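Missing here is one protein chain; the remaining ones are kept as they sit in the complex.
Per-chain residue numbering starts at 1, and chain names A and B are given in the order in which the chains are listed.
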Amino acid sequence: MKKDWPSAPVSLQNVSPNAMRMARLLRMSRRDMLLTGMGAAVTCSVAAAAEAPSAPASGTDSVAGQFMAVSRLLTDRPTLDLRIGNALYAGIVESNPTRQAQITALHALMEKEQFTSAADFAAAAEKADPALKDVMHDILTGWYRGVADGKVVVYRSALMFDITKDAIYPKTYAAGGPFYWTTQPPEVAHPTGHPALSPSKFVVEPT
Amino acid sequence: MPDFRTLLCSALVAGTALGGIALAPVALAQPAPAQPTVPAPVAEQGKPAAGSDAKTSDHTPTSQAPAPAGEAAAPVQGQGSAPAIQSDASSQAASTAQPDGADAELERGAYIATAADCVACHTQAGGKPFAGGMKIATPMGDVIATNITPDPEHGIGRYTEAEFDNAIRHGVRKDGSYLYPVMPYVSYAGMTDQDVKALYAWFMHVVKPVSEAPAETNLSFPASMRSAMVAWNFVTSKEQPETGDSSTYDTLRRGRYLANALEHCGTCHTPRNFMLSEKQDHYLAGASLGAWYAPNITSSKTGGIADWSEDDLVEYLRTGRVQGRAQAAGPMAEAVEHSTSHLSEADLHALAAFILKVAPMDDDADHTPRDASGKPVEVPDIRTKGPQRIDDLAEMDGPHIYDANCSACHGRDGAGTKDHYVPSLFANSTVGAGRPDNLIMTILKGVDRTAGKEHAFMPGFDGQSDVQRLSDAEIATLVNYVTATFGTGDHQVTPELVKSLRKDTPVTNPLAKDK
Partner (left out) sequence: MSSEQTLSADVVIVGSGVAGASIANELACAGISVIVLEAGPRVDRQHFVENFRNLENKPSYQEPFPAVPWARHPPNQITPNEYLHTTGPDAEAYQQVYLRMMGGTTWHWAGCAWRYLPSDFELKSRYGQGRDWALKYEDLEPFYYQAEVMMGVCGPDPAKEDLGSPRKQPYPMDALPISYAAQQFRKLIDEKTPWRVVHEPQARNTRPYDNRPTCEGHNNCMPICPIGAMYNGSYSVYHAEAAGAKFIPNAVVYKIERDSANKRVTGVQYYDPDKQSHRVTGKYFVIAAHCIETAKLLLVSADEQSPDGVANSSGHVGRNMMDHTGVQVTFISGDKALWPGRGPLETNVIDNFRDGDWRNERGAYLVHMVDDNQVDFATQMAISKGYVGRELEEQIRYLASHTVRLFSHNEALPDPENRLTLSKTNKDILGIPHPDVYYKLPEYTVKSCEHTRKVFKELIGLMHGTDEQWTPGYFPQDHPSGSTIMGTDPKDSVVDGHCRTHDHENLFIASSSVFSTVGTGNITLTVAALALRVADTLKKELLHA
């Protein structure tokens, strides 16, 4: 469980709802600072995000631009949403101080060689430095699950829902109307692709 | 409590749909209400007859029998789709006791009663059909709808056909006093003799008598003087009675008859002058009903419904919804549920054709078609907070109030559900209107409309909601977000406006015993 979001603070000064609200207002994490510093798209509100310009990540952090380039290659997608990218980047860098340098390393690798697919690139990166697997997992987890630093950056806008939207809705955002679920969803062929990275441990968390 | 001039299409709450009303299937087989041996006045206001002025009751009912067979009306157009329940009731009864002509007349009467939406006012929530009791708020106080079942003591059982006609078309009660103009007799004045006669027959023979007296209307001076209504009757303009067999009219005449003499569209949609009479030079140009707003439905290209096709309007009147245009809520949902959804296909087309020809009147607040604004909005749902403590009920901003309360059904992009069970918020008259009243009211009260097999339902978010109770400030914030995102812009709705429209009835539990 994520310890940095207090789920039930026990201290007496946080007992009343107002005290909690005040405490939260005063609390500003490094991540909040980073988001503010990046200026551009990332703000606290969905509406503000809607109005954000689609300019490249500002010059305050040139690695943010490298992050977008690496992300496009790792997802085999020519375009990715910059607003989401900036928020993911902020979270990933916040989660681990070595990530910034690793993103730069990934970027250098992709600049050095011409990769035509995510799979080729990922395999080469892991071969060059096994430690890069984790940062690639972070990037993929960010884009596909919408999670960075163990926190939700986007929920319904995560790519995992984009690639399944012909069949299923994100929980709480069903848009088929009552009883839509009785109809047959699309068939899915058995995948033919192969993993590019070495496997990692995966355990189902008890619910 | 309905507001003034929601009157004739006013609040019957869920569960009292006409389709759910059990009319006595053997009503015709029952003897007509006994002719009283001692003449007694009908308690128009539901007071016990014994307490009324006996001197006014000079005439006793002469006949409770069905109209002579020779006067049987031709079937109304498309009677095959007349409201099922009434035709079931009358046909079953007819097969046992009535000649065909009377049967046809009763069917016509049933259809007229539905088209004139009598049940809307004369039945209270959870009450017996036509037994009255519903309170209708007017600027002068509450008017309480009367019992119009054929009960001789408390209803209209002792009305002769002529007296019935006098009330329906001229606003004069059996005792000679004037009805309050909440009863739309200025509209019903346009009914033909034949239809009034059929309506009378249906009320007397099919409607089940209810021996209950609703409370009495008690208005403040001077409206408490029914005699003052004579003057009102004098200045107000009435429909001129139509003639002949209304079922044989050509399309536009039939449409006009339906719109004016029966459905009384103008009662809500035509603004009124200072005397509370409908302004005929602003026919159907839109009017506030207090909380809900009956919009401009003239053929104005900017303020009306010039962009609707006849088929659109027919679909709307039949189902209460047209995807990409509008959905009926509030009083209009009731009108659809109890009345227009039961009209024949031919009548729906006649009504629609007539409405679409109404002279254009531009609107003060609507300057573009109400259903022409907005588009799907797709922005990433960037999130910056983890779960908050359960007692943190802090008010959210507009996008988040929308996300938490609306997006599950209407979609984050406002597109509604794929099957259109939940409508889109863009291309939606309620959202795109220049006046936010109906959007606020829909959020407060929800939608509960049954038409045909479809039961459209959206929960309300007022102080009675079990789903979510939103504050005035939350609703104001939400409305401004929704109109800015999917409508014509931020309407700067204030919490005070929401509060004034909210008019929550005290929170009650209908099952609770009076203490």
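Following the convention adopted for this analysis, contacts are C-beta pairs under 8 Å (C-beta built on N, C-alpha and C of every residue); 3 or more make two chains touch, one makes a residue touch a chain.
Please read these numbers as outputs of a predicted model, since none were measured by experiment.
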{"item": "Contact with the hidden chain (one of B:I401, B:L425, B:L444 or B:I475)", "value": "B:I401"}
{"item": "Interface with the undisplayed chain - residues on chain A", "value": "1-2, 6-12, 14-17, 73-76, 117-119, 121-122, 136-137, 140-141, 144-145, 147, 150-152, 155-156, 159-161, 163-164, 167-174, 176-207"}
{"item": "Absent chain, residues of chain B that touch it", "value": "14, 381, 383, 385-393, 396, 400-401, 403-405, 408-409, 417, 422, 446, 448, 455, 457-460, 464-470, 507-509, 511-515"}
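Methods note: only the chains that are shown with their structure count from here on.
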{"item": "Parts of chain B lying in touch with chain A, wherever the complex brings them together", "value": "377, 379-384, 386-387, 389, 391-394, 397-400, 403, 407-408, 411-412, 415-422, 481, 485"}
{"item": "Residues of chain A touching chain B in the complex", "value": "2, 5, 7-8, 17, 20-21, 32, 35, 42-47, 49-50, 81, 83-84, 87, 151-157, 172-178, 180"}
